[in-house]
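Note that this is a trimmed complex: some chains were dropped, and none of the rest were shifted.
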Amino acid sequence: MLLGHIVDVLGGSLEGGARDTAIARIAPLEVAGPGDLSFLSNPRYQQQLAASRAACVIVAPALREAALARGACIVADNPYVYFARATQLWRQRNAPARPAGVHPSAVVDPTAQVHPTATIGPLCVVERGARVGADTVLKSRVTVGEDCHIGARCIVHSGVVIGADGFGFAPENGQWVKIEQLGAVRIGDDVEIGANTCIDRGALQDTVIEDGVKLDNLIQVGHNVRIGKHAAMAGCVGIAGSATIGAHCTVGGGAIVLGHLELADNVHISAATVVTRSLTQPGQYTGMFPIDDNARWEKNAATLKQLHSLRERIKALEQALKAA
Amino acid sequence: MLLGHIVDVLGGSLEGGARDTAIARIAPLEVAGPGDLSFLSNPRYQQQLAASRAACVIVAPALREAALARGACIVADNPYVYFARATQLWRQRNAPARPAGVHPSAVVDPTAQVHPTATIGPLCVVERGARVGADTVLKSRVTVGEDCHIGARCIVHSGVVIGADGFGFAPENGQWVKIEQLGAVRIGDDVEIGANTCIDRGALQDTVIEDGVKLDNLIQVGHNVRIGKHAAMAGCVGIAGSATIGAHCTVGGGAIVLGHLELADNVHISAATVVTRSLTQPGQYTGMFPIDDNARWEKNAATLKQLHSLRERIKALEQALKAA
């Protein structure tokens, strides 16, 4: 691909380089060779810029001079977004698009509605009454349960299960009586769902994933959950039943949100944090035991079990000192 | 469905309403409309009762008066269990039962024994010597490994893997020598297993899941584990090898039980808790760093690494004060 073609399609201004320079691939600054396009999105890595052997580097206007001192650059307002769009260009060019349609090995119920531009990959299962929207791709081995709906332009990776029964049981005499899960799952447009992630159907109403949500791999979304627009969650997250996650929230890897809680819009949960109460204010929230070498951890963890009594001892000391 | 039919099948007494009232669906109190059946299982939500537009509400005897002040009600000793049974009635009425038998896309070894009333869904794999009991349903894309047995009336959701090799290796000269896993998995009756959950085969003996156990999605059950009757575990739980979980235990989402431990009957583990020792007494156990806003967490987490030395300083203060 020629540099000239890239700026013709994606915009930005090519400086210090020729439009007919051929680009073989996109590569990180530190490994890019003379046939590669690279990018600098974080000014902290500016030192890598000077040393890079890339044919051309995408930079922000503020770094134009530094970049030109090295060689060719594309100046763009948001280099990281520009880089993202460049990867899309690459993919279109180099990977033949999957043909739309239903792979012959998939099992699609005759009552399911699959848009003619959707792609149902090998060994998928689409059950009775399910719907798959325009340009949506189910990669391979995806299950879409009864009456579950997926919007347009979604990407659903391999092994995903949409619409398994939510986990609902009523205790009776030491046993569990199943609560049949009568709701379904409704997924908006432009949603991406990572490999082996599970989204359970609602108990009485639907579990809802709004437009633009991005879920990584091996995430558990319980029944009746609602995830707001453009929220994003990293791998191994668990969202318990009936939780409501606001728009634009982010949840770090391995975090757990307990059931029936509400997270306001723009709440950001750090990795491995357990959300045990509703969070009504935007912001970053964390709860995680800091890592340490094992011997020090053992000492501190043992003391932690006496923390409440240590506080009492501090109080007693304060009173004794006051009295003295 | 008519209210009269519901009480004829499920019991309870219909009061303040007509037997021929038609019910369109079951719905939570706050969203139920004039064609809906609802329920009040937790007296804390009594305020929602008065405001509900439901055609009929299932209530406990103690709330009979309050419910009648509003309109029709079904009085039942355990409204939550009654509600559960109502969902089952709904499902039977509205969802055509899956036909028993093996879906043509499933791969079932000729030596496997599948009960004629069992349902093997699309794209399942049932390996050599496996057994699937009466009325058990494997939804879709379930693997049942060699010689693994599943009892009667079980529900196994999509993507479940029963009988993958347990994780066993002997270290030798910096490499790992595989310990072949010669046991299998034995699952009792009335067990439900959530989507993409994994239950490994035992190393020498069998991994055992007893009757009535309920497992949510994305749970890992290691080799040689035994889970006692009617235990229940929420999503993303990990049970390491050779752990024994007592009957009627519950394990919250994301909790981890380390290997070779024993949990007595009726032990309840909170979400995201790590069980690092055997628990011989029934009760609720917790270990989880409390969530906080990120700035406060950072301060407290930094101090936590000095906790042991803080204790020493308190001791020193106490001695100094005593000496003074």
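When the chains are written out, they are named A and B in that same order, and each has its own residue count from 1.
In the analysis below, a contact is a pair of C-beta atoms (placed from the backbone, for glycine too) under 8 Å apart; a residue touches a chain by one contact, two chains touch by 3 or more.
Predicted, not measured: the structure shown is a model, and the values here were computed from it.
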Legend entry - Copy count of the single sequence across the entire complex, 2 present: 3
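Definition applied: only the chains that are shown with their structure count from here on.
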Legend entry - chain B contact footprint on chain A (complex, rising order): 105, 107, 123, 125, 127, 141, 143, 145-146, 159, 161, 164-165, 167-172, 174-182, 196, 198, 200, 203-205, 218, 220, 222, 236, 238, 240, 254, 256, 258, 270, 273-277, 283-290, 292, 296, 299-300, 302-304, 306-307, 310, 313-314, 317, 320-321, 324
Legend entry - Residues on chain B engaged by chain A in the complex (per definition of touch): 25-28, 31, 78, 80-81, 83-85, 87-88, 90-91, 94-95, 103, 105, 121-123, 139-141, 155, 157-159, 192, 194-196, 212, 214, 216-218, 230, 232, 234-236, 248, 253-254, 271-272, 288-294, 297-298, 301-302, 304-308, 310-311, 314, 317-318, 321, 324
